[in-house]
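In this view, the complex is presented without one of its protein chains, the others remaining in place.
Should a chain be cited, it is by its letter among A, B and C, assigned in written order, with residues numbered from 1 in that chain.
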Amino acid sequence: MRDKLLYAAGAAATVILIANLHKILLGIPDEMDQGAIYRILYFHVPSWFTCFAAFFVAGLASVMYSVKRDLRYDVLAVSAVEVGVAFTLVGLATGSIWARIIWGIWWTWDPRLTWALITCVLYAGYLMMRQMIDDASARARFAAVLGTFSFASVAITYKAIDWWRTQHPGPVLPIRAGGGKMDPEMWHAILWNWTAFMLLASVMVAVRISQETRLREVEALRRRAHAI
Amino acid sequence: MRLIQQAWTVAAKDLRSELRTKESLNAAGGFALVILVLFSFVTDPGETETLYALSGGLLWLVFAFAGVLILNRSFAREQANDCLDALIASPLSPAALILGKSAASFVLLLIVELPCLPIFGGLYGLSQWSSHWLGLVGVVLLGTWGMTVIGAVFSALTVNLRLRELMLPMLVYPLLIPVLMSAMRLSTVFISGKDLEADDAIWLRLMIAFDIIFTALALALAEDVLVS
Amino acid sequence: MASRSNPAVSVAKVCKYFGDFPALHGLEFDVAAGSCLALLGRNGAGKTTLLRILAGLSEPTEGKVTLLGFGARDHEARKRTGLIGHGIAIYDELSAAENLRLFARIYGVESAEKSVQEWLERTWLHRVQNSPVREFSRGMRQRLAVARAFLHRPELLLLDEPFTSLDDKAIALLQSLLRDALARGTTVVMSTHQLREAMELATHVALLHRGKLAHSGERPPEMLTDPGFLYRTYGEA
Partner (left out) sequence: MDERNFTFMFYGLAAAWAILAIYVLTLVSRERRLARQVEDVKRILEDREKK
């Protein structure tokens, strides 16, 4: 039943994505200066929103593990981190290709890009440290501390970049102050794609949760086998 | 009150053993000196303008590397005879243990850092370096505390890991980016002999906020880090 | 086990999981004040895990441990408990006296210097008290470790395999100190393989098997001459 639900959600996400793709490529008006390339935006922005959401969930789950000591929170944290890293990579790749055309460079130390890179390295370290601890409880305990610290640091770093001079296109989204230049149709396309990404991310997190839970059971069984 | 007293007992013990063997002090001090000398090949020592602009960044890179050498030893020192177990089983609170370890590393790192300032100023003929020495020392104190309080937590987390020497910098540097960023900016301003402008004050606030947030987190999570 | 009125150690429904692996499962027993409990069991039966919980190094996943009427991680409980673990837990860079002074401070021992000198003498280390521990022989270091554990006059002593790594002189010392302590009313909990040394002191035994309590009660008199008695009777339950 659970599996079927997951398949259905995954399929729904894919259908929405493809329908959006059709609309993005053929149905939406052109942006004035940028040509076709600006359409990357419809993937770039939602992937950032998705990775923010994933890291937020991971931070929250880390804190919750420290409070409740329930391994389910640990499993949620690691799953969210991993999916968040995948979407950060999507954001970085699409952003980099866009920058190649618009700014003429693949990479620039634009603070927001820098932030994304730092975040990627930080959470890669988180995933690496988990690999090195064999006992699931100790792993969860340490990962929760690292997850909490990481989330705090990532949030502060994100704030700090607002104070740095930025090359990144300014806020054009209606939710940000001073935005609102955007065609509502474009905004809707972004929101729809975000919905699809969030659905996809949720399916991925759910799959990872079940894998991680079973992995822990396997570890316990193996231990029991050795104890006999 | 008991927290401070217990932390002081731990810090005094650490400082006494380290001052007796000078293992990490020699390593960190020697390392800092070598990098400062090697830096003469990075840019022409005559170009004072460039040197002033790079000064804060260079110094804090040296401090960050030296810091990890000291922090690596911080909990590794307890490993030899299982001393850490004896400390955790004692009436010391975990928060006091982390605070004491952090304070000891703070003092040791300052012993390495403070001589670096005149050596750097002298070697490269930066006549302005001491004009705002009070502010510069303040920045060094705040930045170093941020490094050692996070470093103490992660020294404890990584002490039993495989590849401990690698994992500590891998986890700690990305976390430290906000505090290093501010320390570099402010140090550059002071070493160049300028006063703080309105724009720079935000970096000072960032650094203080960072220190407070992570000290609080470290103390709150100390029990999770040390008691399994 | 024994009087229920004021147990020195009370273990209530304690479970400890490593991930999903149950290392301890539903342990429930008391240790009466002034008695000496020997924890027996094979490797991996959970002896060390249990002792680590009693020592405040680890927290049970479920259940509660009360030491001398306080929670296991409470300041008061920690202050009145002494521990000899796997390592000797003394600092090589410091001298014998400095090591003891450090732990006297940590445990808040009153008239610390007097206690430190007293214990240095009782462990025959007062002549070398100012040399760094690094220069000590193995036996001397072990005696210092014993002094460290007894320094603050603990009401509860926890010993994890105390006789395994000690030399003869240190074993004799530890046994005589434990006998004194028991006579004073101190409670002792020790896990051990060296049944012969332990059985002379133990008033009670508890046998762990795969994280569960297989047997607990007063030490059967048979065990003095036949240390394997309990294992054969309850071991493969």
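One rule holds in what follows: a residue touches a chain if its C-beta (ideal position, glycine included) is under 8 Å from a C-beta of that chain, and two chains touch if they have at least 3 such contacts.
This is a predicted model, so every value here is computed, not measured.
J.: Which shown chains does the hidden chain touch?
T.: If we consider the entire complex, the absent chain touches A.
J.: Which of A:22, A:68, A:188 or A:224 sits in contact with the chain that's absent?
T.: A:224
J.: Identify the residue among A:22, A:68 or A:100 that touches the chain left out of the display.
T.: A:100
J.: Please give every residue of subunit A in contact with the chain that is not shown.
T.: Counting only subunit A, the missing chain is touched by 21, 25-26, 30-31, 34-37, 39-40, 43-44, 47, 83, 86, 89-90, 93-94, 97-98, 100-101, 200, 204, 207-208, 211, 214-215, 218, 221-222, 224-225, 228.
Keep this in mind: only the chains that are shown with their structure count from here on.
J.: Looking only at which chains touch which, which shape fits best: line, ring, star, complete or other?
T.: Topology of the interface graph: complete, with all chain pairs in contact.
J.: Taking mean CA positions as centres, which chain lies farthest from subunit A?
T.: Relative to subunit A, the chain whose C-alpha centre sits farthest away is C.
J.: If you tally the C-beta contacts, which comes out ahead, B-C or A-C?
T.: B-C
J.: Going by C-alpha centres, which chain is most central here?
T.: Most central by this criterion: B.
J.: Just the number, please: Cα centre separation of subunit B and subunit C in whole Å.
T.: Here the centre of subunit C sits 39 Å away from the centre of subunit B.
J.: Calculate how many whole Å lie between the centre of subunit A and the centre of subunit C, each centre taken as the average of the chain's C-alpha atoms.
T.: Averaging C-alpha atoms per chain gives centres 50 Å apart.
J.: Can you list the subunit B residues in contact with two or more other chains?
T.: 228, in rising order.
J.: Spell out, as numbers or ranges, the residues of subunit A touching 2 or more other chains.
T.: Correct list: 137-138.
J.: Considering the complex alone, what residue numbers of subunit A touch subunit C?
T.: Interface residues on subunit A, with respect to subunit C: 69, 71, 135-139, 216-217, 219-220, 223-224, 227.
J.: So in the complex, which bits of subunit C are touching subunit A?
T.: 17-21, 44, 61, 210
J.: Looking at the complex, which residues from subunit B come into contact with subunit C?
T.: For this pair, the touching residues of subunit B are 6, 9, 13, 16-17, 20-21, 80-83, 85-93, 227-228.
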